[in-house]
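Below is one structure, written out as structure tokens; the observations come after it.
Missing here: one protein chain of the complex. Every other protein chain is in place.
Right after this comes chain A.
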Amino acid sequence: SRIQPPEKPLKSEEWNRLRENFQSPEVFEEVMLNSMIKSNSPIDVAKSLLTQVAQSNGDIAYNLLVKYLALCVQQGQTAEIQEMYDIMKIRFKTLESGAYSLLIKGLSNSDQWKMALSLLEEVKKIMIPSRTNYESCIKAAGRHQEMSLAFELYHDMLSKDLMPTLDILKALFDFSRGMKDAELQKELFGILLHLRENQIYPHKTFMRSIKLWFESIPGGNWRGHLTNIKDSGQCPVCSHQLEDSDLTEEEYNNLRERIIKDVIHGTDTFRKTSPQEFEAFQTFVENRLPFDIVIDGLNVSHIKLKKMQCENLFDAVNYLAKGKTRVLVLGRKHMLSNSSNWRREIMKEMQSKADFFFAENISEDDAFLLYATLQSGKHCKFVTRDFLRDHKACLTDSLTRHLFRKWQRGHQIVFSPSEGGKPIKFLPAFRYDCVVQTTGDTWHIPYKDIFEEKYSYQVPRKWLCIQRK
């Protein structure tokens, strides 16, 4: 049972009557103000309530003031917001983050936006401002064409380890449209490189802002086109060949070492395997190197639920082990037990086409998968439907996590979804790297169709190609 706020200001007696009829009078004002915010009541109504409180108590509690402030911000009552700041400042030595955020938000949208900036400075004295605090200020600066100020704030938040929202980045592009300023251009290229380094993909509307900015640079002669990149990695618009997803020698070795250290051994080798087993696996791999494809047998055996598990695996091995391709299948010991899902004769036949390693039933074969693939060299790919997210999470530093993702994009073979009785198919690993990239005269920017990014492993297939004519 929500209470309906009155439409017109009430006198003290009238408020008192309402209060007495309310089930829990001690929170009456709070509930009433909340409901005023919800139904966006005229501020005069709220004022009359505050007057009643002040007259009967001689004071108004902080939380009520903040709620009234929220109502003022909601309605863009700039003068009132400023007065609230004065009142609160005299009453309290310091304010808390909720009130500051409201004040910054309210003032940044008004002609008093510079006051929002000084409030941001005030917040910094007691805590790290939030991303939305910065967002309000950056957008205010941008709206008033003070781009160097906007970028100063942007760098300030980066220095505090606050990841700017895509909204902030988009605003910076939007407000810079049509400006001819070399310094500004450098800053915006910097944002694109920030997207590259952090493997962030802009969404469609953000991409459009980027395109419009490029095309608006006076005398820049930039043209943008939307396109799909071919499997070969060539851009159909400008025929530019995209960067490949190979890691450098140093990056590759670094990644391999980290995987062995963080993922396989971690805090305790016994958690995922045992030292004896891992050693046995290492010897096994060293004696048979290099492989071209490493398959997570158990994972692949579940592709089609209607089929026997060993048949699924058999199909995959037949599909992948063609010609001279050397395939390694990782499994668990229980696969050898001749059960209804694992028929001995089929297992025998598979073992003539590929190498098999069977781990203990309680060991984690994913760790082995990564090890065998990385040990085989840069050309080697791996097959699993697993997204390997928990392994990525084991990696201790963000740089290695990025390397891991880059390597994963270029080396993981996934199934193409096929219906009904059709045989299984695999999508080849990407030959090019799906990341923002530039040659100076061209920019290629992958983007997502929708704003929400559900899975970090999902790589966009659509691109914005920008070139200088």
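Note that contacts are C-beta pairs under 8 Å (C-beta built on N, C-alpha and C of every residue); 3 or more make two chains touch, one makes a residue touch a chain; residues count from 1.
By our rule, contacts and distances are computed from a predicted model.
Given the options "CENPW protein", "tRNA methyltransferase 10 homolog C", "Electron transfer flavoprotein subunit alpha" or "GST C-terminal domain-containing protein", say which is the protein name UniProt records for the missing chain.
Matching the unshown chain against "CENPW protein", "tRNA methyltransferase 10 homolog C", "Electron transfer flavoprotein subunit alpha" or "GST C-terminal domain-containing protein" yields "tRNA methyltransferase 10 homolog C".
Among A:D44, A:D231 or A:E257, which one touches the chain that has been omitted from the display?
A:D44
Which candidate, A:K38, A:K230 or A:R271, sits in contact with the chain we can't see?
The single option touching the absent chain is A:R271.
Tell me which residue among A:Q4, A:N63, A:T283 or A:T439 touches the hidden chain in the full complex.
Here the residue in touch with the unshown chain is A:N63.
Across the whole complex, list the residues on chain A that are touched by the chain not included here.
9-11, 30, 44, 47-48, 50-51, 53-55, 58-63, 66, 83, 87, 90-96, 98-99, 126-128, 268-272, 274, 361-362
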